[in-house]
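Got a structure for you, written out below as structure tokens; questions coming shortly.
Here the complex is missing a single protein chain, while all its other protein chains stay put.
Order of writing sets the chain letters: A and B. Residues in each chain are counted from 1.
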Amino acid sequence: MSAVSGKGGVPTRKGDNLVNILGFVSFLLIAASMYMGLVFAPEEAVQGPAQRIFYVHLPQAVGSYIAFFLVFLGSIFYLWKGDVKWDVLARSSAEVGVLLTSLVLITGSIWAKPIWNTWWTWEPRLTFTLVLWMIYVAYLMLRWASEGKQGARYAAVLGIVGFFDVPIIFLSVFLWSKGLHPRPAGMDPGMLAALIVSIFAFLLLFTYILIQRWRWETSKEMVEEMKLKLGR
Amino acid sequence: MIGAQGFKGKSIQASLLAKSFGSIHALREVNLEVGAGEKVAIFGPNGSGKTTLIKVMATIMRPSSGRLHIAGMNPGENGHDVRRLIGVVSHNTYLYDDLAVEENLAFYGRMYGVENVKARITNGLRRVGLERRSRDRVRTLSRGMQQRLSIARATLHEPPILLLDEPDTGLDEAGQAQLWEMLTSGYADEPTVVMTTHNLKLGMSLCSRWTVLVDGEIVSEVAKENSSSESFQALYRRYAGAGT
Partner (left out) sequence: MRAFRRSIDVTPGLGRSFVAMGDGLTAAISISRAAVGPPSFFRQVGAILWKDLAVELRTKDILSSMLVFGLIVLVIFNFAFELRGENLILVAPGVLWVAFVFAGILGLGRSMAQEKERSSMEGLLLCPVDRGAIFVAKMLGNLIFIVILEAITLPIFAAFFNLPVLTPGVGLIVVLGTLGFASVGTLFAAIAINTRAREVMLPILLFPIIVPVIIASVKATAFVLDGKPWAEIWPWVNLLIAFDVIFLAVCFVTFEYVIGE
């Protein structure tokens, strides 16, 4: 908040600096995590080099869950308090979440091709991620198809309904078919270190993207407000 | 004590009321106070915000900003209490085409929890001259008759505040002449009325206060006793453009 809104919600120079530092740090950490994942961590015995995509894939998945939870929080608070900043949070998080889920699906496919010998299979976790992606793509479409405060309320309702649906979808797809997803069993310390660094690095990067997105949306809101005040 | 004279509270108090859709202003800054039993006409050209103002006062649209009190209550908090005090006649009849005349009224009677519904429906239909059509479907009525029925619908629960948005829509000359009679003859005491119309003659004859709404703002307000209809007409034409 302090990084975003200075006097009267106007993004300030000081905020700019903090965000720039955050962006720079996350860039460095991403570079470090690339090194850890691609070079430092030992090769997995069964899967070989393909397993290394995991250091990108898992942080993305974690990030997307966090993003969708933020959509839910923003939606609840928007309906409750009516303050537009919550709506901005929800809508920025939804975009970041959809971006991450898309990446999760793509990196997952790239991994699945050599390991499962197919780009796609209706395995529960894949199915779950795909349904999740569809819900939040629908969320973005709804934002596009409706306007103003009414559109924000509609989106908030979908953000809430979608979130409550997540555990039920999860349950249903797991009852529906058997899972093939690799389970982490006894991880090498080198692998674990690489994983932790990359999760941290990616979360920092996502926070950076989210904040930038939020600042942009806030500025947009302010422009709209000024337009209203000017009368046309 | 009883009646408009001794009244201290206001039926409607709106201050700095605004409503925007996206980046379009429908209402900019409306200030309006209406005392109990008072009759206020709001004149304005198309697109001036008349319908939006009525809808906001009728609690079916949320204002974007500003304060609105109906009978001392905030519609955002006491929505149902406010709604019970309000009757709305507009160019939308809010009737169901495939229900009979009396079924439409019975439906709204149940929604408002009106007692003695049967008797009140009969009275209402007699007042608007539709008692012989009570079993016909609304679809078979002419537009003017539907408007009459809409008046019976809006006054079924005898609301002390009437919000009228071009209530003369579809009414013929005879219907316009009877409009006031149809609206208020069921009342023991005069209801408060806010009415929008482009029909200057009608509005000026029925209401004691005349206001002009242009571009979402009330630009002029005149009491009947302080103005002649000619000078007000001239004033209105200046605001609304020569065409009207």
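In the analysis below, contacts are C-beta pairs under 8 Å (C-beta built on N, C-alpha and C of every residue); 3 or more make two chains touch, one makes a residue touch a chain.
Predicted model only: the values in this text are computed from it and were never measured.
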Listed residues A:84, A:169 or A:222, member touching the removed chain:
A:169
From the list A:161, A:187 or A:223, which touches the chain that is not on show?
A:161
Across the whole complex, the chain not displayed is touched by subunit A residues 79, 131, 134-135, 138, 141-142, 144-146, 150-151, 153-154, 156-158, 160-162, 164-165, 168-169, 171-173, 175-176
Would you write out the residues of subunit B that touch the absent chain, in ascending order?
1-4, 6-9, 11, 21, 36-37, 55, 58-62, 71-73, 78-86, 88, 92-99, 103, 107-108, 110-116, 120, 137, 156-160, 187-191
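Here is the rule we use: only the chains that are shown with their structure count from here on.
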Rounded to the nearest Å, the gap between Cα centres of subunit A and subunit B is 50
Footprint of subunit B on subunit A - complex, ascending
147-149, 224, 227-228, 231-232
Using the touch definition from the top, list the residues of subunit B that touch subunit A in their complex.
20-23, 25, 28, 64
